[in-house]
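Only one protein chain is missing from this complex, and each of the others stays in its spot.
Right, chain A next:
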Amino acid sequence: MDKKITPLSKIFLAVIFFILYAPIFFLVIFSFNSGETMYNFKGFSLEWYRELFQDTRLLIIVLNTIVVAFLSALFSTIIGVLGALAIHQAKKRQTKNTLLSLNNVLIVSPDVIIGASFLILFTMAGLKLGFYSVLLSHIAFSIPIVVLMVLPKLMEMSPTLIDAARDLGASSWNVVTKVIIPFITPGIFAGFFMALTYSLDDFAVTFFVTGNGFSTLSVEIYSLARRGISLNINALSTLLFLFTLLLVVIYYFITQRNKPNGMGVRKR
């Protein structure tokens, strides 16, 4: 097959990217609108940004959202890596498949059901809705994703690496920390960032478990729908977009700097 990129495919790529990014740019442009609506650009102003930074309540909600995302990604990555190791280590094929299917069921089941079941669970357990209920549920729905991101890396790893390490006298702890974890680090990072984005944009589950003055951004924006969404939400979305862009750039540079060599095992 011809490997050269034809102009047609370049155009196709450009069109697709345009379609994907156009709504975001549309939103960004209108965040600078001096008018009040999303379809009538009256002139350039930074008024919405000023209003945004004066709104302490909204600021608290944004910080809440970010903290929940960081913490839930952190915990779910740790638990998820352990889970992936356990699934990988399972001797019997059947056990492995069962564990994996149980994991996947959690990913495919609708958020609404997960959210509703958490609500019932938390209220039955007497846990007050708020920061902890949101954090716990985010950790819970992120774990299967981390497992799924880490497992392929584990599968990819040649078992001879572990055998070699053992031959050279490594203890089980050494095998895990010096051989397995370094090898699957890219998977762990991928899992972490997936969990982070899942938590940042989750609406359905969060919707059920917020309460007592604690709210996240997606829930707050949704509740504005009845009265119409003000353009300071555009301003906020623009800032968040830039923030994620920054994250992606940083992540890119980190991976560039530590490009794994061919074997996948780094000397340290």
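Note that a residue touches a chain if its C-beta (ideal position, glycine included) is under 8 Å from a C-beta of that chain, and two chains touch if they have at least 3 such contacts; residues count from 1.
Everything that follows uses one rule, which is that contacts and distances are computed from a predicted model.
Q: Refer to UniProt and select, among "ABC transporter substrate-binding protein", "Biotin carboxyl carrier protein of acetyl-CoA carboxylase", "DNA polymerase-3 subunit epsilon" or "Ferritin-like domain-containing protein", the name of the complex member that is left out.
A: Going by UniProt, the chain not displayed is called "ABC transporter substrate-binding protein".
Q: Touching the left-out chain: which of A:Phe122, A:Phe141 or A:Tyr198?
A: Candidates A:Phe122, A:Phe141 or A:Tyr198; residue touching the omitted chain: A:Phe122.
Q: If the hidden chain were put back, which of A:Leu74, A:Leu136, A:Met157 or A:Leu239 would touch it?
A: Only one listed residue reaches the unshown chain, and that is A:Leu74.
Q: Name every residue on chain A in touch with the hidden partner chain.
A: Against the missing chain, chain A presents residues 36-37, 39, 56-57, 59-60, 63-64, 66-67, 70-71, 73-74, 77-78, 119-120, 122-123, 127-129, 133, 177-178, 181-182, 185, 188-189, 207, 211-213, 215, 220, 222-228, 230, 258, 268.
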